[in-house]
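Only a single protein chain was left out; the remaining protein chains are all shown in position.
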Amino acid sequence: MTTPINIAILGASGYTGAELLRLLENHPHANIVALTGDSKAGLEAAEVYPHLRDLGLPKLTTIESLDWTNIEAVFCCLPHGASQKAIPNIPDHVVIIDLSADYRLKDEATYEQWYNEPHHDAARLKEAVYGLSELAARDIRKAQLIACPGCYPTSVQLPLVPLLEKGLVKHENIIVDAKSGVTGAGRSVKLGNLYSEVNEGIGAYGIGKHRHMPEIEQGLSIVAGEDVVISFTPHLVPMNRGILSTIYVNLTEEA
Amino acid sequence: MTTPINIAILGASGYTGAELLRLLENHPHANIVALTGDSKAGLEAAEVYPHLRDLGLPKLTTIESLDWTNIEAVFCCLPHGASQKAIPNIPDHVVIIDLSADYRLKDEATYEQWYNEPHHDAARLKEAVYGLSELAARDIRKAQLIACPGCYPTSVQLPLVPLLEKGLVKHENIIVDAKSGVTGAGRSVKLGNLYSEVNEGIGAYGIGKHRHMPEIEQGLSIVAGEDVVISFTPHLVPMNRGILSTIYVNLTEEA
Amino acid sequence: MTTPINIAILGASGYTGAELLRLLENHPHANIVALTGDSKAGLEAAEVYPHLRDLGLPKLTTIESLDWTNIEAVFCCLPHGASQKAIPNIPDHVVIIDLSADYRLKDEATYEQWYNEPHHDAARLKEAVYGLSELAARDIRKAQLIACPGCYPTSVQLPLVPLLEKGLVKHENIIVDAKSGVTGAGRSVKLGNLYSEVNEGIGAYGIGKHRHMPEIEQGLSIVAGEDVVISFTPHLVPMNRGILSTIYVNLTEEA
Partner (left out) sequence: MTTPINIAILGASGYTGAELLRLLENHPHANIVALTGDSKAGLEAAEVYPHLRDLGLPKLTTIESLDWTNIEAVFCCLPHGASQKAIPNIPDHVVIIDLSADYRLKDEATYEQWYNEPHHDAARLKEAVYGLSELAARDIRKAQLIACPGCYPTSVQLPLVPLLEKGLVKHENIIVDAKSGVTGAGRSVKLGNLYSEVNEGIGAYGIGKHRHMPEIEQGLSIVAGEDVVISFTPHLVPMNRGILSTIYVNLTEEA
């Protein structure tokens, strides 16, 4: 019999935290012992997400008030920027799974270029394992800090990495036309995410400047053995969930 | 040949203003000479609503900077509360069509009870014409201030008023189960109006306390000749526009 | 340790069958040993529902070719009418859970009135257990034939039965205004279920003649101890799943 793992979740009140809770609920080895949520600290989990009220979850607290003694693993569901400030304070015995963008890029300068500010925990960038589980299962098992891949980068690397590894597609002129549901933008309250603005339309956004672009290029470049530059156009589609990335490549002679 | 009417629109940058512009564009007698929009003052109309860029519309200004001399009619698309503060400053030669809730209720005390503050222009409440055009065409023609009915009240009064007039339905136990699209909530940016919160669900809201309830009861009571109390349950439906009100009544002996 | 139960599913290729498979997949005691699907007989389960391809499900067959020897329970996901023809041929040792409407009504004449043809297995109508699990758990455990309640009837009986039992609501003038997602209509290919016909609208249908009405009235009448007649108006809402029933009742003196 496997002993359950004691788990904390930081930033449990957003969409990411809620979905994580739903998945962990059915996991035979997960024992959720702590939840934090800044603006919701002090509330019962059932008050934040009524549909999870039967899970016997702990009350939400602040990160500062957490007792880490018995916590073995932590999922960090904080927004990027907040994650890199919280993680340095976590004791060494805790395995960290970060769902933000903060530890995905290996290169400090690239991070600063795309996020417009220096990284607060740059020393750990190199040591973090990029956790695309289908491709990095072995490294994940030994990691102390795991950076979960972004949504778009997952949809692009899963099909492209094997093709690049086998030399079947050329490294130039890779075009990614990606379409995402609306929860990808999280639960932030802004005009562009209103129902009446999104419904019955589809639009491209962040052309040439979406922060998932360097993450995708980093992943493809590692396996290609040279710098890969892609053309990446994300679109917002009127649906809650899911991503479809239509990818255009040129085949090599071998293929 | 009819001379076009010179028209101003106050609060032209919300959904109400944009839809009004779209309708007036095809109207043979409407000549739009002024647009105001507080937060958008100084912008071209095309910057606010790109799809209307070919209409040759004037630049947005503030209400204070309007020159009323040549304006014959004004549509007031301000939120409730703001309307009753702007309208007293409009010169007498201008016909006012108010699309907010501010002049719909005849009774000052009822207004204060439902809107939690005294009315700023109560003297005009009695004089305003309740502009349900199918039923009040004659009065509208002579009015100086026309209060446009709310969306739910229109959907309920149009079918019920003729039945009450003819004595076909009883005055008691009228139940209105109303379903509205999301633009009914306007363009306000709040969590409950996010795509991911509205999509794939339907819910009742404001039960027993929706501000359209006294407006409906006022309209039905006038034609019934006695106080009519209804049961009113509005619902939010995942669609942009439209209202369906399912109304349950008991027939009279005559019917 | 509980021994898994060997289960067959008849009519596994519709929405009902697919959803049942999804639920059973996580059930610790369910062992799916046979699937049937008339028009899909001979296909792999993965060809019919690609997202279930990892479950190791058996190939689809015809009902006639089933070997019942080792089957302990069967879920019947056939359309109404087809169920009552298939069920008489199932051996006595098999517990039958019927998800169609065929065994929900107790009274043969009521069935014939609402379904416009005589019942083919009327003798079993009285013996079938009406399986609203929250209210009939004890009977379900001993039953050989369980009729699963309809979607609308479930949404109405769960809140109303306890109130009727405690005498808190009157038996007269119960109004049910129900709103359903589109999968409630199943996977049948007809004009009214096309995306462009359903999207961006809401409408009432089957007013006064929806076949779930007698089922609801039967359930409420049993607990009320007298005939209960309801007013039932179902609506189709542009969403995939879910039902919201807004129910209007008059309270008794006790309440």
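Labels for the chains are A, B and C, by order of writing; each one numbers its residues from 1.
Here is the rule we use: a contact is a pair of C-beta atoms (placed from the backbone, for glycine too) under 8 Å apart; a residue touches a chain by one contact, two chains touch by 3 or more.
Values in this document were obtained by computation on a predicted structure and should not be read as measured data.
Note on the undisplayed chain: of the listed residues B:D102, B:D177, B:E200 or B:E217, the one touching it is B:E200. Although one chain is not drawn, its touching partners on subunit A can still be listed: residues 173, 175, 177, 179, 181, 199-204, 231, 233, 235, 237-242, 244, 246, 248. Panel shows subunit C; residues 15, 182-183, 187, 189-191, 193-200, 238-240 of it touch the chain omitted from the view.
Following the convention adopted for this analysis, only the chains that are shown with their structure count from here on.
The rotation that brings the Cα trace of subunit A onto that of subunit C spans 180°, given to the nearest 5.
Rounded to whole angstrom units, the spacing between the C-alpha centres of subunit A and subunit B is 45.
Inter-chain centre distance (subunit A to subunit C, centres taken as mean C-alpha positions): 40 Å. Annotation for subunit C: residues 200 touch two or more other chains.
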